[in-house]
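Have a look at the structure that comes next, please.
Just one protein chain is left out here, and the rest sit where they should.
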Amino acid sequence: MAETHKKTVQPNKQALLNRLKRVEGQVRGLHRMIDEDKYCVDILHQISAVESALKNVSLVLMEDHAKHCMVKAIQNGNQEETIEELMDIIKRMK
Amino acid sequence: MAETHKKTVQPNKQALLNRLKRVEGQVRGLHRMIDEDKYCVDILHQISAVESALKNVSLVLMEDHAKHCMVKAIQNGNQEETIEELMDIIKRMK
Amino acid sequence: MAETHKKTVQPNKQALLNRLKRVEGQVRGLHRMIDEDKYCVDILHQISAVESALKNVSLVLMEDHAKHCMVKAIQNGNQEETIEELMDIIKRMK
Partner (left out) sequence: MAETHKKTVQPNKQALLNRLKRVEGQVRGLHRMIDEDKYCVDILHQISAVESALKNVSLVLMEDHAKHCMVKAIQNGNQEETIEELMDIIKRMK
């Protein structure tokens, strides 16, 4: 699905920005681990930690999207598009 | 599993470092998308892209680990520890 | 979440029943592979095939649920419960 030009102010905007700053730092940490020849298994564990942090960001976004954008779209009769978007997200997540 | 103090020079070290630099840039891109109030669905799609980039880094690391560290450990009779490490990684991945 | 006592006639009921009959047959096939001492890697590949078949059943169910139950609940003002159910499903899927 091509990027839309819709806009949404996230209700948890600052919290999400803080989380992503931490994820960015974790990715830099991965870079450092490889640069310093750390053991592969330790790096793989750290990648799992980054993956869970990212997963949590996507769950917060998903819940806010459902509570606001999806509800509004369905109440305005635009369920088809919002459900198509939902299924596209779920297929990528699974 | 606590971090070990083993060291490994990754055979694909520079390629991995480049990939992680790109992932870091992608995470900054996510930060910008939220900051600029982009649509949640577009951000969720971008998170999936970051997740796949990270997954590819872990697959490269996993393969190199299997080819070098696991083979060496098994050839030296240390299969127990290396298989325990393997199963721990697989459980986190699944 | 405890099982509810709500009822829903699936719009794709027969197709879902057929799919699940096939999955059941695939699981019996796994049983036979182990019974006949087939190679572990072949069995693991077959488990992945069963997992994808199950995933497709859950995606069909999810889409029908979104199109019917979620839309109806939101139109009737019961968004809170239906979004809680959605997030619970997504967390289990991810």
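Just so it is clear, A, B and C label the chains in written order, and each chain counts residues from 1 on its own.
In the analysis below, a contact is a pair of C-beta atoms (placed from the backbone, for glycine too) under 8 Å apart; a residue touches a chain by one contact, two chains touch by 3 or more.
Remember, predicted model here, so these are calculated numbers, not experimental data.
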item: Which displayed chains the hidden chain touches across the whole complex; value: B, C
item: Residues from subunit B at the interface with the omitted partner, ascending; value: 55, 58-59, 62-63, 66-67, 70-71, 74-75, 79, 83, 86-87, 90-91, 93-94
item: Contact footprint on subunit C, counting only the chain that is left out; value: 1, 3-10, 13, 16-17, 20-21, 23-24, 27-28, 30-31, 34-35, 37-45, 47-48, 50-51, 54-55, 57-58, 61-62, 64-65, 69, 85, 88-89, 92-93
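Criterion: only the chains that are shown with their structure count from here on.
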item: Computed distance of Cα centres, subunit C from subunit A, in Å; value: 24
item: Chain centre separation (subunit A, subunit B; CA means) in Å; value: 17
item: Mean-CA-position distance for subunit C and subunit B (Å); value: 29
item: Touching two or more other chains - residues of subunit C; value: none
